[in-house]
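Every protein chain of the complex appears in place save one, which is left out.
Moving on to chain A:
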Amino acid sequence: MSEDIQSFTISVYTENNIGLLNRISAIFQRRHINIESLTTSQSEIDGVNRFVIVVNICEDTACKIVKQIEKQVETIKAYYHTEDETIFTESCMFKIKSDLLFNEPQIQNIIKESYARIVTVNKEFFVLEKSGRRNEIESLRGDLNRFGIMQFVRSGRIAVTKDQMKITELLTAFDNQ
């Protein structure tokens, strides 16, 4: 197993219970691991939540952490994947003064070339939204920063895996016990 630090996406299927976020994040905290991003949402199965956690660690640690997460009573299953094994994206929003849209023709080109979407425009400001890889978002931020950004926010990574997860099979097996 490689000792190199790399980016891993940890996917966790859980019951939807209060306190579970705390329980899972504590596993990273006690090993002094910084969580790069954490997203939690409904999964493909009703009533089952999915955490997507991005951390920079070595594979050996990823393997141990996944087992310690899976050990939590309300965790159904946990996995770790490299970037190559997942399809992932992030989402971001920019709030920018509306004047710029009309006074700086370059901005319109930037928007067009970056495939960003204008969510709303009013007299004071307009809002841009973009989904993509981190470097695309960072590049767009760099381009827009020259003109001034009123607000910027970026979501955590969301990811689906190339491999099957087979959570439904696991739950069916339990129900049939």
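By our rule, a contact is a pair of C-beta atoms (placed from the backbone, for glycine too) under 8 Å apart; a residue touches a chain by one contact, two chains touch by 3 or more; residues count from 1.
Following the convention adopted for this analysis, contacts and distances are computed from a predicted model.
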Protein name, per the UniProt record, of whichever chain is missing from view ("Acetolactate synthase", "Proteasome accessory factor PafA2", "SusC/RagA family TonB-linked outer membrane protein" or "Oligopeptide transport ATP-binding protein OppF (TC 3.A.1.5.1)"): "Acetolactate synthase"
Residue, one of A:22, A:122 or A:135, that touches the chain absent here: A:22
Chain A residues that touch the omitted chain in the full complex: 14-15, 17-19, 22-23, 26, 30, 63-64, 67-68, 70-71, 73-76, 171, 174-175, 177
